[in-house]
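As structure tokens, the structure follows; a few thoughts come after it.
This part shows subunit A:
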Amino acid sequence: MISFDGLRLEEGRPIYLQIVLHIKRGIVSGAIADGDELPSRRILSALLGVNPNTVQKACRALEEEGLITSHAGARSFAVVTPETIAACRAELVRGGAESWARSARGLGLGLDEALELIREVWDNPKEEEQ
Partner candidate 1 sequence: MRSDAGRLVPAGLDGRRELIQAAAVLLTALFAAAMCCLIVYTNARSDMYVYRNGVRMLRPGAEFPYCADMAARSAPFFAAAALFMLYKLARYVSYHYQGSRSIYTMRRLPQRLELARRCLSLPLAGCLTSLLLFLALTALFCAVYLAVTPEEWIRPGQWEAVRRMILGR
Partner candidate 2 sequence: MLEIKDVTKRFGSKTALNSVSLSLPRGELVGLFGENGAGKTTLMKCILGLMGHSGQITLDGERITRKNIARLSFATCEHSFFPDLSGAGHADFYAAHFPAFRRRRFEVLMDFFSLPLNRAPRSFSTGQKNQFEVVLALSQGADYILMDEPFSGSDVFNREDFYKVLLGILDNGETVLLSTHMLEEVDSFISRAVLLHSGRITGDISMSELEESGESLMDYVKRAWNYRSDRIRRAIDELSGEAGDR
């Protein structure tokens, strides 16, 4: 069963998107393998303290992207292939880069400064706070 323990919901972003991202992160990290089962809508909604409609929206979005598939009996399973892993990784990484670029530009950095900064931190990454 796919775990949602690590998902902390944040204010300010649509919850269904956060759920979708959680699944994508799981796929990329390998925590979610092909055929892993999702908790039922009801259980997921109770686990996260979130309205079932929101969970439904997330599941629909995931289905549309081909990341989960629903069988009869309202059970859903992850669909993970090398292609989907690559696509998710690309999307997550790109999304991260986009938001970083946005904030860097907002702070007044030019492209060359930004690239220099990246080169610096690439080699000396700080320990990520757990």
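The working rule: contacts are C-beta pairs under 8 Å (C-beta built on N, C-alpha and C of every residue); 3 or more make two chains touch, one makes a residue touch a chain; residues count from 1.
Keep in mind how these were chosen: all candidates are chains of the complex that A comes from, given by their letters.
Since the model is a prediction, treat every value here as computed from it, not as a measurement.
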item: Candidate from this complex that touches subunit A, chosen among 1 or 2; value: 2
item: In the complex with candidate 2, residue positions of subunit A that touch it; value: 9, 11-12, 14-15, 42-43, 45-54, 57
